[in-house]
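Missing here: one protein chain of the complex. Every other protein chain is in place.
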Amino acid sequence: MTAADVPATDAAANRRRARLIDRAPFLVACVMLVVLLAVYAALREGVFTLDELNVDTAAALTLILAATGQTIVLLRGGIDLSIGGMISLGTVLAATRFGDTLAGSAIWTVLILLIGFGVGAINGLLISVLRLQPFLVTLATWSILSGAALLILPIDGGSLPGAWMSAGNATLLGLSTSVWLLVILFVFWLWFRETRLGLTIRATGSNEKSAFLSGVSLTRINVATYGLSGLFAALAALYLTTQTGTGSPTIGKDYILPSVAAAVIGGISLFGGRGGLAGTIVGAFILTIIGNLVFVLSVSSYWQPVVSGVILLVAVLASSLAERSARRSLT
Amino acid sequence: MDLLQASAVSKRYGGIAALSGAEFHAAAGEVHALLGENGAGKSTFIQILAGAVRPDEGMINFDGAPFRAANPSAAQAAGISAVFQELSLIPDLTVEQNIWFRHEWRSPLRMIRRKALREKTLELFARYAFPAIAPDQEVRRLTLADRQVVEIAKALARDPKVLILDEATSSLAPRETEWLLGLATRFAGEGRLVIYISHRLQEVRQVAKRVTVFRNGQTVAAHDTASVSDDEIITEMLGRRMERLYPERRDTATAKLALKVRGLSAGSRLRDVDFDLREGEVLGVGGLQGHGQRELFQALFGIGKSRGSIELWGREMTARGPRQALTGRDGIALVPEDRRGQGLLLSKSVRENLTLAVIPRFSSGGILSARREKALVAEMMTFLRIKAKTPDQVAGTLSGGNQQKVVFGKMLLTEARVLLLFDPTRGVDVGTKGEIFTLMRDLAAKGYAILFYSSDQPELVHVADRVAVMQNGRMAAILEGAGISEDGILRAAMIEKH
Partner (left out) sequence: MTLFLARHRAILLAYLGMIVLLALTSFFSPGFLAGSHLRTLTVLAAFIGIVALGQTFVIIGGGIDLSLPWVLNCAAILMTLIAKGQDGPLLWVIPLLLVAGAFIGAINGIGIAVFGVPPIIMTLAVNVILQGGILVYTGGTPPATAPQLVQFLAVGRIGPIPVVAVIWLILAVAASFLLSKTAFGRQLYAVGTSAAVAEFSGVPIVRTSVLAYTLSGFTAALAGMLLTGYSAQAYLGMGDPYLFTSIAAVAIGGASILGGSGHYIGTIAGAFVLTILTGLLPALNLSNGALLIVYGVVILVTVSLASEAFSDLAAALRAVLRGGRATAGKEPS
């Protein structure tokens, strides 16, 4: 046995080193966020205040929610493009169906969440029962959901109840609704990743065949994974309406690829099985702060995609280099 | 009363009968060997027992009641656990997460209790005297042998009444093999049943009291192991008398050096290796699994980074990489370890697979010539007697032995005369094994130089002219002539040298 040939302390040190390399992409993302914040703070007063935290979190939260669903799907080894359609549909439904009564808002909130989960579950079913590629299935359902949103509301419009808007922008103990929601989201994640479902999703993404042989029902896991993704897309849509105050049948497409980018910048592997929500949140904040920087530097806002693209490449190069050095140190 | 009785079990895939009326009876408290060539129906049979496949016909009685499992978990719940050749471990989960996967202990909040996983894992390891493996190690960091051990732990963790070991020792070193055989004996001694499948008759003799032989989907014999000879068993498996598994050894080596390797190192697993390989020689590579053999073969073929000098037919190889290695008559060809992952495009035709490495041989100016390709394919299919309906048959539908022949054919078409064969008989039936050994000796006689690694030591002893034994990434010894024996290889592999 090789383990016996190597002194035990060496083995432990090797293991620690390997773990560090595994976390390299996430650490690189954290460093990038710190650097961006430092630059931001150098250019502008009051960056490290609660107000700034509240504002930035509000700006980032829709993306974070969308990217949470995407993270779960990426851990499963899939991808979900349909969240774009679901976000559009969600805002459109909220803006046209909430009406003025509390009851109407409450019922439709639940309905929108159910639709999100249901649409995701259908994605999962199509992927498993017909053995189709997630990329294609969700590309198709994205189109279908966007179409549905356009049928309901051909152009941006509708309105949200005042109470809904103020609930989305309230503060409690100096922290805005968005910060509280982020805290709740993270607590949820800390719980979720330790549940059997969380572990099974990650395991299935790591090796689908092994998971199947170990008794995992791929259909059920896919329904749960994509269902959760749809649910988070619906949550993102609902939160988004508190910020925009309208419904938009086309707004969702702005979140599809950034949701993947946020996750990847944060160190989630596109090959499934590795990474966590902390990385995704860091990734989403990086993308948000870039927007702020472009604003304070008062350069053309068109620089924002350029910088985001470069950061995305740097992050993914860092993780692919880490991956390679991990492989080299092992073989 | 037998614990497990299967009668008249049949299973068809499309038009092909995998099992037709197989019988199997085994009692509690015994280790029962199941033997047969590849394609004899063993795999299908145990997949039925393990719940991965449903039979078309037949009766299975288990523990006094009719048995029918819809899926692997149902079979496990009923008390049958299988350790398959294809492992069912999750690379990104730790050893302990894998062992208890889907059977974790949970807190009232439905969270997995990590402490319980650790305790139960150590308990299980202690109970069956497992080799030392860190429970918190991710499985993807383990050697193949360690993964096999974890897979066995996972099967035992379900506390089964029947444990099926399918070629479980194929990646294990001798020490671990001994441990597993001991475990099987002890497990059976607890009043349970072990179904033991192996190509290695020696092991079967050591551990199994009874043996059942399958051929062409049917049961051809069942007897006490002690009452039959190896020859009789092989005859039963093949249906004809096997002339000889190993060909006559002829000394065809010349003085000419085909490969001269000095100071070859790669990563931490291959350190400062020196050896010579002569024209017409078969040089075996042995040693415990995971001691640098794979890295040696990959470095010679140019996969990954390596340092040191490699001289091919007297000329230094400077640029490395499979493309630099596969350069016609003066090149190197590799039959890789993982046939399905590295050797074959399973969804492509036999033709496309055979000619993949030699596209320049039938193209001019980048344009393919179908006629010339056809000729190359026909020649190689005849030469290796590849059994395919047409050259356009999809490679993944061939039997294991024929798939391996396609990989050989692909490498032979390159005309490279230095061949690296990494465990070329793994998962190959006895008949094809014999063909492969004969082919190796014939090629050596034609002036090819062959480097041959096998996880099965008798193969090295009977086929190689010399055997280089590796230990901790170095050449520990090179055995010649009378010095080549299983005992000698083991001794060279185990003696500590620094």
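The chains carry the letters A and B, assigned in the order they are written, with residues numbered from 1 in each.
Everything that follows uses one rule, which is that a residue touches a chain if its C-beta (ideal position, glycine included) is under 8 Å from a C-beta of that chain, and two chains touch if they have at least 3 such contacts.
Predicted model only: the values in this text are computed from it and were never measured.
Colleague: Using the definition of touch stated at the top, determine which of A:A12, A:V129, A:V187 or A:L297 touches the missing chain.
Modeller: Going through A:A12, A:V129, A:V187 or A:L297 one by one, A:V129 is the residue touching the chain not shown.
Colleague: Kindly state which of the options B:L356, B:A378 or B:A445 is in contact with the chain not pictured.
Modeller: Of all options in B:L356, B:A378 or B:A445, contact with the hidden chain holds for B:L356.
Colleague: May I ask which residue of A:C30, A:L111, A:L139 or A:A278 touches the chain that does not appear here?
Modeller: In the full complex, the listed residue that touches the missing chain is A:L139.
Colleague: Per the definition of touch given earlier, which of B:R249, B:R307 or B:R323 contacts the omitted chain?
Modeller: Residue touching the chain left out of view: B:R323.
Colleague: In the full complex, which bits of chain B touch the chain not displayed? Write them out.
Modeller: Looking at chain B, the ones touching the missing chain are residues 12-14, 16, 18, 43-44, 53, 56, 301, 303, 322-323, 325-326, 334, 336, 341-348, 352, 356-357, 359-360, 363, 366-368, 392, 396-397, 410, 414.
Colleague: Against the chain that's been left off, what residues of chain A make contact? List them.
Modeller: 79, 126, 129-133, 135-137, 139-144, 146-151, 154, 249, 257, 260-261, 264, 270-271, 300, 302-310, 312-313, 316-317, 320, 323-324
The rule is short, and it goes like this: only the chains that are shown with their structure count from here on.
Colleague: Using Cα averages as centroids, what's the distance between chain A and chain B in whole Å?
Modeller: 42
Colleague: Taking the complex as given, what residues does chain B use to touch chain A?
Modeller: Where chain B meets chain A, its residues are 52, 71-73, 76, 84, 86-93, 97, 101-102, 104, 106, 109-112, 131-134, 137, 141, 143, 145-146, 173, 175-176, 267-269, 290-291, 295, 304-305, 472.
Colleague: Could you pull out which chain A residues touch chain B in their complex?
Modeller: Chain A residues touching chain B: 1-5, 11, 15, 18, 191, 194-196, 199-200, 202-203, 205-207, 209-211, 213-216, 273-274, 328-331.
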